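Questions regarding the structure given below will be posed in turn.
Shown here: the complex without one of its protein chains, the others still in place.
Chain nomenclature is as follows: A and B, assigned in order of appearance, with residue numbering initiated at 1 for each chain independently.
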Amino acid sequence: MRLPIFVSLVYLFLYLPIIVLVIFSFNSGDSYSWSGFTLQWYRELFQTKEIWSALINSLIVGGSAVILSVALSVFMIWGLHQKLTAQKINYLISLFYITMIVPDIVIATSLLVFFYFFHVSFSLATLIVGHTILGLGFAVPIIYSRYKELDKRVVEASLDLGASDLQTFFYVIVPFLYPALLSSALTVFIVSLDDFLISFFCAGASSQTLSLYIFAVIRQGLSPILNALSTLILVGSSLLVFIFTFLKLKSSSRKL
Amino acid sequence: MKNLKEKFFDNIPFFVSVPAILWQVLFLCLPILFIFYMALANGLFAFTFEYFRGILDWVHLRIIVRSLLVAMLNASLCLLIAYPVAYFLALKAKKMKNFLLFLLTLPAWVNFLIQVYSWFFVLERNGIINKILLSTGIISDPLHMINNQFAISLVMFHIYLPFMIVPLYNILEKFDPQLIDASLDLGANRIVTFFRITFPLSLSGVYLGFFLVFVMTFGEVVIPMFLGGNKTLFVGTLISEYFFGARNMHTGAAFTLLSSMFMGATLLLLYILMKNKIKTSLSLKG
Partner (left out) sequence: MRSIRIVNVTKSYDGENILKDFNLTIPSGQFFVLLGPSGSGKTTLLRLIAGFESVDSGKIYLGDNDITNEPINKRKINTVFQNYALFPHLDVFDNVAYGLKVKKVPNDIIEQKVTKIIEVMRLSKHIYKPIQQLSGGQQQRVALARAIVNEPDVLLLDEPLAALDVKLRERMLMELVDLQNNFKTTFVYVTHDQNEALTVGHNIAVLNEDGEVEQFGTPKEIYEFPASSFAATFIGTTNLLKGVLEIGSEPKIIIEGLGSFSVVIDGTKKWASNGMNVFMSLRPEKIRITKKELKLNENHIQGKVASIIYQGRFTQYNVKLANNSIIQVFEQNEEHIPQEDIKLHDNVNLYWQKENAVLLEK
């Protein structure tokens, strides 16, 4: 199967900086010129304590945002589906599309203003709040559109067979939503790790996340430690995506 | 006693669905209303236009217009390049499809800041492109590709291209290829088929992708900040300046409100224009 040249070029373009980044993570100098192969930056990476505490913070925030976003979305959809008609649910759900219309900077600064006004001190918690807002903006549409694909007659069948609303929710609806739950979890996680603006405005001085650390380093100039970090993240996430795809394939074989 | 218990269980769905909505209202809608309020008020119910007057000058308007133009350019460019890629992925790629989709999502894992940062390696005076061009003798002086509009536009294109590809792919994936067969069968060639059948049916994806990229490009902070030198020429960077260190929040709020209005108006205008144009070109009534 031949790839059209156009498509190949686009993919090449998308990967160009990343490839350069990976190559230069092995560069023994710290300039833009190649001066020989080395693993020193990887060694330095593992010795830099700030990176690891930043990473842990990012993981805490990311994990919390994922759990909150997905859980809130799923419960909301379940609650609504019990009580409201499809049309009314549609209206309520559009509340969550606002996140996409608003640029990140506006979300960040409005949260800043909001917390400032209520004298809430900035910390990981305020950051988690902000990231959950971002997360809901992705999780709700993803899960809702999967939910819309559910054949309501399956729910009726479950009730007909004697299951309660709660049982139907856990035994029928949630398994059906499973691929959407996975993909929204992954998306929210990436969005949270990647976020810079909200972290910049809403994190406390003591809660440095990965993005903030990277920002600080970049401001100071060239550092190949970042290259080493990115390469590792790239490898790690490829593995993660492989596992994720494997899980997704397994779950889609259970078709309702 | 029983009645209360039943009532409680009956209303669980309500209790359970409220948190998300509450969260959204409390932490998104309310803060935004705050900003709008701050743009127009100096305290409790002290409405004033002084902040707006402070920013309704050519300097500010120029920044807004520039951001709009760059956003328009970027979204259009992304659409042009992304469409063939999405088309290929959705309708033509068979064996490599999953792998290509995976490749598309992988760069998302590399931190956004780092991706912008890595363009330095490519565009700098001593960067890869200049190195290659100089050594092969195509140019004699290194190209100035960083800290200017070119770098900003290029990197914006690079970062937001996948955001255009994905919605297009999603809509094209649902496309029934038999419709293309039917169109050809009825006598249309491939070009006519694309404009009369495929493209109109993919419009919702086109709108979504264009919209997303436009909004994100308009409010972009990091890319102009890193690659544009130390000038604040874009809406995003200016807003960020206003709020950094919590100084000038009212003016910042006013500017935010003004920019949002411009952005909203532009998008609405575009949407109406597009809808009308497409309706007339498709109408086949004799």
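To be clear about the criterion, a contact is a pair of C-beta atoms (placed from the backbone, for glycine too) under 8 Å apart; a residue touches a chain by one contact, two chains touch by 3 or more.
Because the structure is a prediction, the values reported are computed rather than measured.
Shown chains touched by the hidden chain across the complete assembly: B. Only one of B:C29, B:L56, B:I139 or B:L179 touches the absent chain when the whole complex is considered: B:L179.
Even with one chain removed from view, chain B keeps its contact list with that chain: residues 176, 178-179, 181-189, 192, 196-197, 200-201, 282-286.
By our rule, only the chains that are shown with their structure count from here on.
Partner chain A is touched in their complex by these residues of chain B: 12-21, 23-25, 27-32, 34-35, 38, 81, 84-85, 88, 93-96, 98, 100, 102-115, 117-122, 124, 126-128, 131, 158, 161-162, 211-212, 215-216, 218-222, 226, 236, 239-240, 243, 246, 249, 252-253, 256, 260, 263.
By the touch criterion given at the top, residues 1, 3-4, 6-7, 10-11, 13-18, 20-21, 24, 31-33, 72-73, 75-80, 82-83, 92, 95-96, 98-107, 109-114, 116-117, 129-130, 132-133, 136, 140, 165, 190, 193-194, 196-197, 201, 210-211, 214-215, 218, 222, 226-227, 229-230, 233-234, 237-238, 241, 245 of chain A touch chain B in their complex.
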